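Only one protein chain is missing; all other protein chains are in place.
The letters A, B and C name the chains in turn, as written, and every chain counts its residues from 1.
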Amino acid sequence: MTALDMSVRIGSLVMPNPLMAASGCFGYGLEYEDVVDLSTLGGVVSKGLFLAERQGHKPERIAETPSGMLNAIGLQGIGVHRFISEKLPLLRERKARTIVNICGTTLDEYVEVARILSDAEGVDALEINISCPNIKEGGIQFGCSLDGTFSVVSAIRKVTTLPVIPKLTPNVTSPASFARAAEDAGADAISLVNTFLAMAIDVEQRKPKLSNVVGGLSGPAIRPIAVRMVWECRQEVKIPIVGMGGIMDHRDVLEFMIAGANAVQVGTANFVDPFIWAKLLDGLTDYMQRHQITRLADLVGALDTTSPAKAHA
Amino acid sequence: MTALDMSVRIGSLVMPNPLMAASGCFGYGLEYEDVVDLSTLGGVVSKGLFLAERQGHKPERIAETPSGMLNAIGLQGIGVHRFISEKLPLLRERKARTIVNICGTTLDEYVEVARILSDAEGVDALEINISCPNIKEGGIQFGCSLDGTFSVVSAIRKVTTLPVIPKLTPNVTSPASFARAAEDAGADAISLVNTFLAMAIDVEQRKPKLSNVVGGLSGPAIRPIAVRMVWECRQEVKIPIVGMGGIMDHRDVLEFMIAGANAVQVGTANFVDPFIWAKLLDGLTDYMQRHQITRLADLVGALDTTSPAKAHA
Amino acid sequence: MPPVDVRATVISNVRLSRDYNVLTIAAPEVGALTEPGQFVMLKTTDASDPMLRRPFSVFEVLRDDLGTVRAISILNKRAGRTTGLIYGLEAGDPVWCLGPLGLPFNPPSSGAAWMVAGGVGLAPFATLAEALVALQVPTTLFYGARTADELYYLEFFDRLGVTLVLTTEDGGAGVQGRVTGPLEESLKGLGGPNLVTIYACGPEPMLAAVARLAERYGQPSEVSMERTMGCGLGGCYSCVVPVKHADGETRYVRSCIGGPVFDGATVVWE
Partner (left out) sequence: MPPVDVRATVISNVRLSRDYNVLTIAAPEVGALTEPGQFVMLKTTDASDPMLRRPFSVFEVLRDDLGTVRAISILNKRAGRTTGLIYGLEAGDPVWCLGPLGLPFNPPSSGAAWMVAGGVGLAPFATLAEALVALQVPTTLFYGARTADELYYLEFFDRLGVTLVLTTEDGGAGVQGRVTGPLEESLKGLGGPNLVTIYACGPEPMLAAVARLAERYGQPSEVSMERTMGCGLGGCYSCVVPVKHADGETRYVRSCIGGPVFDGATVVWE
């Protein structure tokens, strides 16, 4: 059997496989070094970072919902400087491809954080979080406006040669139009989806389950919507798409890729099973062998819409 | 114990309880007369009706997803004339409060269908479906534009004295702005949410699971998003809100009401358990007794956001 | 009769092969009402993943010595999630069972009955055979499977006095090939039209072939159609079959309430 090629390229970032750990779901990566060899992942996306340290929201910060979970962590984080001094050297040692998820409350903060990270050694790409639904100042005002998206991405584009990957919100009428704005602004790829703005109520106490009242819905519940958005964006832009939302096994990875994603991120599933990574790789390998596919990239956008799948084949 | 009052009023429509069968999930009501006394429901919302008969999409029309399902039925239906002659008399006999879900491909068709139904005997309210994600001509062009929503609702308002309840789509950035447009146009209430545009792929066959490629996601998966939208709309409008999306038990009914819904609809859950109605009523009764609530309406919008619920009380 | 919903307990689960099993559940309320060809909607969990019920023919209605219905059984074939879960059930596990649902087979309009089963399509024929035998209708079962191992319950039908015509794709038992082969041979041998009523259940290409053969040889046929079903009660419109109506128009009919048994001559095969 010929060697199986699962590689993905996003600008200067070359990954051996399309499996990335999603931001906010994998700490700073190092938390997981005991359970998975970080170098075997396509990439590790850090928790969202502002310029300064942040404490985040009070508990309760998560709540489980049917096939999903709400979170309103509020971007607790160590800030970009401590990240560079404390985490980056260790991530380099472990040969992790490190994508930093960056946040800002102002355009200037985004640019500043991007600039600082571009000067640091060991950052492989920047994911621009303009889509966190949980904090008012978390860039969502950029992510929900086409002009805002365009201006953040083009401002960051000017100060870095790193791959720039804006992460889009699903909480808009047409994510594809945001994909277009991002591509026009010079993005190397787009990530989607961030979480869906949602809430849950404890009816006995008549209070919200989250201290922040609303939070972001992730997990398999959202997968069918996320896949649809990836598919729509695939028709709209040419740049790579990093798809995510509820991936729980290798079939879900393939679903996103066939819909049009070049790479994927796994978030919530990692909580359920931190040993998922090897299983995903095995599943992809098996699929490629069974279907005699040597380049996984050939599957990207390969959906055949001429007829539906046979239900009872 | 004092008598428990669960009644809800929407214009001239008075319902003994807030539990309505959601459109498209209960046939024309009569399919269920063997399993539930239709007069015990708050109301029965008919399957979406155009002026003429429609065949709908080819199978596959549904696909299951985690805690949810996709549907692209394509509004198969008997048309408004056959509905009036074949179904309405029987619904009247069974003392069902009948809300007709109406569709149109043009503004004129909506108005025409509304006018015809207003002249028929036994229609208690009109639910205006401007949010079906499954057919291109299904009014979603009205439901995704504030002007479109305003003009459909005000045009129908002019030709009927029946309660007018536009049904909003969740596939927009701000459902609350559509709620406002509907209220401004003279709606008596709003229904939300219709299904989320979504898709699923059979990765072995690399084909969509639905013949229509995309479909609408319903079921408990969407509930946290739907509750959030009801809560946002409650801040925006004064008219009654009919909330729905993934209600599976009486706690979910209460969740929607506490978020701001005056009544609710149950769709997908009815497929899982057609005997759900008595269980919902029992659950509400028990809750009211335990919490010493005599008027269920007092719970509407009663969410206390000053602090989150205690997780481990 | 209105259907009932029972939280039934698994009495036994006999695995016939790596894919097939017979699940017996204590749902006498359902069994007592069931007519041959009707189905139930099953669910193995009250959680929401998996969420929807799945349709299954009632395979056996099991009675005690006094004739009182005690249980029903399901002939299950693993195809996906719920059928996989059903395969794995153990005695004592709960199963949610809604039924009976759908239109049953009609009594034969002619002197003899031929049942045609492909694979798990055997399921509705155990109860139908009993009913036909009780009516003293001479009954034949044409039964095809991939291999000899996958031909089940032969003794059951034999004991009832049903004539068995078996086929396997690999020739391991009976005639090699598809079940429609011997069926056509037998049809050829008939003296004229309307002599046998043909009942068929199995994969759709088989049903289409059987219905066409029946038409060609002038015999009435009833086919039990398999469709993805969301509700089983006519609520969702997921399960439609295109049916030619008396006015010449083809319309989609919900197979859960307008079927699953259809007049083979009216189905529009795709």
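We adopt the following convention: a contact is a pair of C-beta atoms (placed from the backbone, for glycine too) under 8 Å apart; a residue touches a chain by one contact, two chains touch by 3 or more.
Note that the structure is a prediction, hence the values are computed from the model and not measured.
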Interface partners of the hidden chain - shown chains only, full complex considered: A, B, C
For a quick check of understanding: of C:P36, C:P50, C:P220 or C:G235, which residue touches the chain that isn't displayed? C:P50
Out of A:P220, A:G245 or A:G260, which residue would touch the omitted chain in the full complex? A:P220
For the chain not shown, which residue from A:L41, A:M69 or A:V214 touches it across the whole complex? A:M69
In the full complex, which residues of subunit C touch the absent chain? 45, 47-50, 90, 92
Subunit B residues touching the chain left out here are 66-67, 220, 311-312
Could you please point out the subunit A residues that touch the chain left off the display? 24-27, 31-32, 34-35, 47, 55-56, 59-64, 66-69, 71, 73, 76, 219-221, 248, 268, 270-275
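We adopt the following convention: only the chains that are shown with their structure count from here on.
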Using the contact definition given at the top, which chains are in touch with both subunit A and subunit C? B
Central subunit by CA centre of mass proxy: B
How far is the middle of subunit A from the middle of subunit C, if each middle is the mean of its Cα atoms, in Å? 47
Averaged over CA atoms, how far is the centre of subunit B from the centre of subunit C? Could you give it in whole Å? 36
Take the average of all CA coordinates in subunit A, do the same for subunit B, and state the distance between these two points in whole angstrom. 33
Which positions in subunit B are in touch with at least two other chains? 59-60, 66-68, 219-221, 248
Multi-chain touching residues of subunit C, meaning two or more other chains, are 48-49, 228
